[in-house]
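Omission of a single protein chain aside, the complex is shown with its protein chains in their original locations.
Chain IDs A, B and C follow the sequence of writing; residue 1 opens each chain.
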Amino acid sequence: MSLPDFDHPMAITDTDIDAVRLREHLFDHSAGALVTFEGWVRDHNEGRNVISLDYEVYRPLAIAEGARIIAEVSQRVGVRQVLAVHREGALELGGCAVWVGVTSAHRDEAFVACREIIDRIKVELPIWKKEYYTDGDSGWVNCERCASHGHSHGHDHTHAHR
Amino acid sequence: MSLPDFDHPMAITDTDIDAVRLREHLFDHSAGALVTFEGWVRDHNEGRNVISLDYEVYRPLAIAEGARIIAEVSQRVGVRQVLAVHREGALELGGCAVWVGVTSAHRDEAFVACREIIDRIKVELPIWKKEYYTDGDSGWVNCERCASHGHSHGHDHTHAHR
Amino acid sequence: MKTVTVNYFALFRDRAGCSSEQVSTSASDALALFTQLRERHGTDDPRGHCKVAVNDVMADWDIEIQDGDVVLFFPPVAGG
Partner (left out) sequence: MKTVTVNYFALFRDRAGCSSEQVSTSASDALALFTQLRERHGTDDPRGHCKVAVNDVMADWDIEIQDGDVVLFFPPVAGG
């Protein structure tokens, strides 16, 4: 897969996310805490039975925006290192869609930064999720309703899926 | 190592914590989020250079209190599964002292539960940490000052080390 | 009139039936260009839930559109 490093902490990959290798890359004798988040493909969403997902990613801006978010949060919160990877393409049930790992001297900073980074990855990066359901239907998550309403309704609705 | 399972979610081990195996044990097609916390042996604490640690654990109550905390938090917050392991005995720099993993349908619950569980493991379980320093000195973390003062000063001081 | 390249993503691409097209426009800003193309992407007002980037930089909807720009229209995102 495309691996992130500390100079390029946000990566997009079209192959399996290797959580084991990512964790090892964060090993650090001056860090006392590691917090990781993984988003997995769940078998249900909003009452429908999901069988697979497809992520579309606009790589140039997803990587740039991800790196910008990570740099901003890292500096403000005060952490050691951050790595993040988001999947592109088709995922099956149980697949890892996104991985974020944060190290810090003390645990509070790692928890705060990890949470803020995944929250922002989900709403600021140009990434779109198409769900395929057991009934044969499919759809872009959160897109149809928002776009067809065509009004400015703020972010509550747009970001309802997590 | 002594592995936890969903009926016995808190384990104590005197061998290396296998974070890879613990994570895999949490795989779950109905979970959309995994949050993990790891505490690592850091090369410094309160301005002193640490070379190793020794954890003393009173196993019967550490396991029982850990399981009680996990059950209480899991039910209140609403998560899928929790596993937690704490080391006993000697650890070198970079060693993993404690691992907590939480799965849930949505990420908020996993973050909240993981944070509360590690916070409480650190202050409610009968576990004591002895630090060994590069200058040859050693000491029970937080014990000497608290116990010799012999007064009731609340938890701020006792829990300053994370 | 200016000529710009418009790129559509996800739902917008499905609706437009293409991922990229050349557009002649007199639109002064990105919002006006988006409105001009409403029959293509199917959305009246993008503000608050859709995003725009110009020449691979995220932009506000009032960004001025210049001849030769590459304009990216992003429907509501859903990463993770």
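A few points about this structure:
Please note the rule applied: contacts are C-beta pairs under 8 Å (C-beta built on N, C-alpha and C of every residue); 3 or more make two chains touch, one makes a residue touch a chain.
Keep in mind that what you see is a predicted model, and the values were worked out from it rather than measured.
Considering the whole complex, the hidden chain is in touch with B. As for the chain not pictured, it touches chain B at residues 39, 55-56, 58, 60-61, 64-65, 86, 97-98, 118, 121-130, 140-144, 146-148, 150-155, 157-158, 161-162.
FYI, only the chains that are shown with their structure count from here on.
Each chain gets one centre point, the mean of its Cα atoms, and the points for chain A and chain C are 24 Å apart. Chain B and chain C have CA centres that are 50 Å apart. Counting partner chains per residue, chain C shows two or more touched chains at residues 80. Listed for chain B are residues 107, each touching two or more other chains.
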